[in-house]
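A single protein chain has been removed from this complex, and every other one stays in its place.
Entry: subunit A
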Amino acid sequence: MAGKTLNLTLRVWRQKGPKDQGGFVDLQAKNVSEDASFLEMLDAVNEELVGKGDEPIAFDHDCREGICGACGFVIDGEAHGPMKSTTVCQLHMRNFTDGATLTIEPFRAQAFPVIKDLMVNRSAMDRIISAGGYISQNAGNAVDANAILVPKADADEAMSSATCIQCGACVAACKNASAALFTSAKISHMALLPQGQVERKERAIRMVAAMDAEGFGACTTTGACEAACPKDIQLTNISRMNREFLVANATKREKHSDGGAG
């Protein structure tokens, strides 16, 4: 049984490429099912555009299950739209009112150049991960469950931080385009677990350096990132990152030039 339908005006940011100036274009989305997701609504608009021989709106998407972090743009000034803890692919049209005008823009940050329309290049985040967001030791075979003891509170906290899907909404929502929430979630995740201890200090130093080198801004604790995050990553991670970074800088040892004991 078909549900209610909506008619919407979309003010969509159209930009041909990174060098293009870009601007808003008004498009109509007619007879949108309220059960459709936001991306499905855009799919329908795109089909109509293609039918008329126009260029479809370019936007990122992949799993459409709120898991992968590939999708994301800004609806009426809000990254991933108005609903909290929701990716734009899991945002449903029932949350909008009939006749509304929606302004749709790409994530805006100097470190996220626009590729086309609503697509931005988020590889700056990959480079932060490459700087230290991993454990390089060979873990060997899988050990017995609970062979490595982790306090429940730490495991829970590490798991919460690890749920970051690297979608970039935190950067998009921040008035300083700061990647502090993302970077801190990745640093926290491993700093809280025994496996992450070996490279803990190096990781904090290198990931913060990479974050700064990419041209992200500083955190001013507005909390916009936390509010926009589809995975509810907490600001507390940023505080932990700051402490990790301080302690790492204060206590790191210089590498031995003779290579140490063989």
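Keep in mind that, in the parts below, a residue touches a chain if its C-beta (ideal position, glycine included) is under 8 Å from a C-beta of that chain, and two chains touch if they have at least 3 such contacts; residues count from 1.
The working rule: contacts and distances are computed from a predicted model.
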| item | value |
| --- | --- |
| Missing subunit (named according to UniProt) among the choices "Acyl-CoA dehydrogenase", "Lactate utilization protein", "Chemotaxis protein CheA" or "Cytochrome B subunit" | "Cytochrome B subunit" |
| Given A:T9, A:S33 or A:T103, the one touching the chain that is not displayed | A:T103 |
| Among A:A100, A:M159 or A:A218, residue touching the chain not depicted | A:A218 |
| Interface with the undisplayed chain - residues on subunit A | 11, 24, 74, 76-79, 82, 84, 103, 105, 108-111, 173-178, 180, 205, 208-209, 211-212, 215-224, 227-228, 235-246, 249 |
